[in-house]
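Have a look at this one.
What you see is the complex with one protein chain gone and the rest in place.
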Amino acid sequence: MNENLEPNEMIIHLGPQHPMQPGPFRLNLRLNGETVMGAEIELGFIHKGIEKILENKTYLQGITIVDRICYLVALTNEECFVGCTEKLLGIEPPERSQYIRVILEELTRIQSHLLGIGEFGEFIGFVSMFMYTIREREEVLGLIDMVTGARVTHSYLKFGGVRADLPDGFKEKTISVLNNLKKSVDDFEEMFHTDRIYRERTVGVGVLTADVAKNLGVSGPALRATGVPFDIRKNEPYLVYKDLDFKVCTETAGDCFARVQVRLNEIRESIYILEQCLDRIPNGPLFPENTPYSRRTPVMRVPAGEVFHRVEDPRGEMGMYMVSDGSDKPYRVKVRGPYYPTLQALPPLIIGTTVADVAAISGSMDGCTSEADR
Amino acid sequence: MVLKNIKYALKKIPKPPVTRMYPEKASELSERFRGLQILDKSKCIGCGICANTCPNNAIRIVKVPIAPGSDKKRWFPEIDIGHCLFCGLCIDQCPKGALSSGKEYAKGLVKWKHKDLLMSPDKLAREISIEEGDER
Amino acid sequence: MDVTEILKSLTDTFPEVISEATAESGIRARAYVDREKAREVCQYLKDSLQFDHLCSVCGVDYIKRNELEVVYHIASYNHPVVLMLKAVLPRENPEIESAVPVYWNANWYERETYELFGIMFKNHPNLKPLILPEDMLGEWPLRKDYKGFPNATARNLV
Amino acid sequence: MTIISEFIVPFLPWIRGIVGLALIGVIFLAAMGAVWLERKLSADIQSRMGPCRVGKYGLLQLVADAIKLFTKEDMKPSNADSLLFNNATIFMMGSIFLMLVAIPVGAVFVNGVEYPLAVTEMDISVLYIEAMSAITIFGIFMVAYGSNNKYSLLGAFRNFARMVGYEVPLGITVVSVAVMTGSLNIVDISRSQGMLWNIFLQPLGCFVFFVALMADMGRLPFDQNESEEELIAGWITEYCGMRFGLAFFAEYIHMILGSFLVALLFLGGWNVPGFVANNPVLGLIAPTGFLIVKVVFVLMVIIGLRWAVPRFRIDQVVDLSWKRLFPLLC
Partner (left out) sequence: MSGIIDSYIPVAIFLVVALVMPPMTMFMVKQLSPRSNAASKYTTYESGSVPTGTARIQFNVEYYLYAIAFVLFDVEVLFLYPWTTVYKGHGITSIAVVEMFAFIFILLFGYIYLWKKEALTWVK
């Protein structure tokens, strides 16, 4: 990048310690005045070697490790890992467990999107937005905390079920929280729609077209904002998503405004899913009949085989490729994180924009470097 | 224009704060909160399943007196809280239900040195105070 | 599009290159590909079979067979089938044609696989370490015979 | 008695100047108050508590901060230009002190006769204040160029672009106010609004002046020069310790003086009804108090706006000035 530097160009490093970033990575920008002429990303500041660690932990211990892939969506990560293992074991959780999982994962989606919207607000200078959303997120986290006993790293899912049943009073509390949340989401939307400064900063900024987004391998809200209805919950239903009624939220503009709008709509959609789940959740056991893998799991050997399982993370498509050689530890786990390709697509997207837009575009992707750099 | 934002901001001014003065006013913990483990010495058989399950190898089985000052020794788990993830697997896997979650998450767990974070069976059983040995 | 259809189309077009093409379930398929022709197969998949979304590229070290495998997970934005395309490489001097000209986002996946497994991707635009420091190049940490874990790599864990 | 007063008259400006120095202390305290106000108000908007540990309602927080800043190491990057880097604060402080000289901070009525509380009265004080206000930009650019930091450089150039855009609307609105009075003396302008405040005569002018002033001071919708999500802290990135403290205080004092300008030029200054002015006790307090109330109100508007709106991009800011405000004026 140093080569061919013209006299009025300079290289500026954003990161690894920069308020714009969701985590440490380095963005090298070649600037001409305020305009970005070239961009390059360097990763690896918080590489945790999760894939190597998983190879050295038993399946049960692995659940606690995959929590740490992305601290915002620990339950979705667990779902992916546990789903892989369940496929290898050939078991399926009973319906009540599946509903509980869906409830918790949708709550996770809501809290992640709330944080994403707030962060985006902060990146374009609207600091209070972060506080508004984080306050709503706190309520949702409280619900998750009530069920799992932890706010960030839950280790709640088990092979073939969940660790514990929903506590008493969960339904009532959830419904009241969700009703408040609906009002707040409407408020946020109205604020975003009526604010002229916000519109000037977002409309037409960082535009991805459907073809380009597909080519770049982007998934999740960033892709859906371009009008592609790609959602693993619909394309390849897991758990009980095939019984539930929901629609895939899409926008057509593909700019920062559309991405945030997709997130807001997805929060509404998640609330709708949660209401259905709470109505329909059947009574029954948490684990399949006659399973050895109940709450207290023995040392288990997973049959040899390989599997690729995908779930819909709040940021897009999360996949895990697991190879088992019949021992009690996975032979190889490949984590396909959703933010990794999105981050990769950042440099082509920001070339030609200004420094201020870099923050807006990067923020609208709702990043989690921890997961890209796992 | 931006009037809606301003209105929203003004609406928030009279509302009470949602934050707390932390050390004075403790957080409300959920019932299933996983804090520092509690060991029931009468139930523990010293089998070592917890030590094998621990993802971070934080648990060690040590032979210690069954009570402070006693001559009789038995095997009990000793948890290095500095490495503990608070995942709760040891509690799930305990065959006798000897381990359970406590509510301590800050008190007694803030130490200057890593070695002070080693929770001996006595401390886990709350037979001696967990704040003991806290030099500052 | 159906799995059997896809596999049939694939084996018919590349009879020598594709082997062991099997359908695991309605939405998963698996096939081995000759490593010389991996890129052409990818190109065909993208152009003719709507496999326009590369999920991931990863390596697996089968030390007992003395082989490395490069696994492409190729999915589509239109149908739910995920094709697991595998290429077998020797453990000494593993080399394979880069898929970047076909799938733009293969770039980082291949860089990561290169530094973790030592698999050379020929004609890759920028094959240099992505997540590991430069001085760890050559240790190939995700291979099964890597000795450094956890003592060398996780040394700062007190 | 007369001899003494005759003796004093030639030295009167000197005495006024030296007594006026007390204003500097007052204004520093006021700046502390403004910072506290900002922190509390933002906390209220965001459902937080704000400073609450040091002193009652955290009132002493700023004192604690000042002590901290005083005892912090003064660091200068090794490849910075010492001359520019060290002396930039003089320009910033100079700018606000010299503004302060001409701004009347109130008035007292003794026996119905008005005495404005300004350190000095000059015929062209409005022009003078604007000129002094523009000096800050030198300080900012000295910091940015001296510290050899790329964020600072970008911030300083953004500052220039913004200044270039907003000095003209600012100037024109001031002229429009001055025309109504026929004087460039801020005391006269303020005094002339006894009947009707200028904001009612020129609502548009007031709006433009307010926006341009916000831009001039670099408050949030227009704080591109130190937009922290993009440029860490913009031009001030390399400043730390008390050097930062001085620049920070200069910024807040600038804000307070800006609020004074709004209150004096558009909100009727210290004018109170005649019966109040003639009251011996109220006449001493009421006009100044009234002015201060207005200033605090303007301050709160400025501060509150910061926490309720996003930030413009720099080209949008300049567009706003040249393509929106400018035609509005013409």
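When the chains are written out, they are named A, B, C and D in that same order, and each has its own residue count from 1.
The definition used in the following text is that contacts are C-beta pairs under 8 Å (C-beta built on N, C-alpha and C of every residue); 3 or more make two chains touch, one makes a residue touch a chain.
Note that the coordinates shown come from a computational prediction; the quantities given were computed from them, not determined experimentally.
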item	value
Chains in view touching the one left out	A, D
Candidate in contact with the missing chain, chosen from D:A31, D:I45 or D:M93	D:M93
Chain not shown: contacting residue from D:A34, D:L62 or D:A161	D:A161
Interface with the unshown chain - residue positions in subunit A	2, 5, 7-18, 26, 28, 32-35, 352
Residues in subunit D touching the chain absent from view	12-14, 16-18, 20-21, 24, 70-80, 86-87, 89-90, 93-94, 97-98, 100-102, 119-124, 127, 145, 147-153, 157, 160-161, 164-165, 167-168, 171-172, 175, 178-179, 181-184, 232, 237-238, 241-243, 246, 314-315, 318-319, 322-323, 326, 330
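Note that only the chains that are shown with their structure count from here on.
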item	value
Contact-richer chain pair (by C-beta pairs counted) among B-D and A-B	A-B
Separation of mean Cα positions, subunit D and subunit B [Å, integer]	52
Whole-Å separation of chain centres (CA-atom averages), subunit A against subunit B	29
Inter-centroid spacing, subunit C versus subunit A (mean Cα positions, whole Å)	24
Multi-partner residues of subunit C (at least 2 other chains)	none
Multi-chain contact sites of subunit B, meaning residues that touch two or more partners	2, 5, 8-9, 12, 18
Touching residues (chain side subunit C, partner subunit A) in the complex	27-28, 52-56, 58, 60-61, 71, 73, 75, 77, 79-80, 82, 84, 103-105, 107-108, 116, 129-133, 141-142, 149-150, 153-154
Of all residues in subunit B, those that touch subunit D in their complex	2, 5-6, 8-10, 12-13, 15-19, 21
Residue ranges of subunit D in contact with subunit B within the complex	41, 43-49, 52, 304-305, 307-309
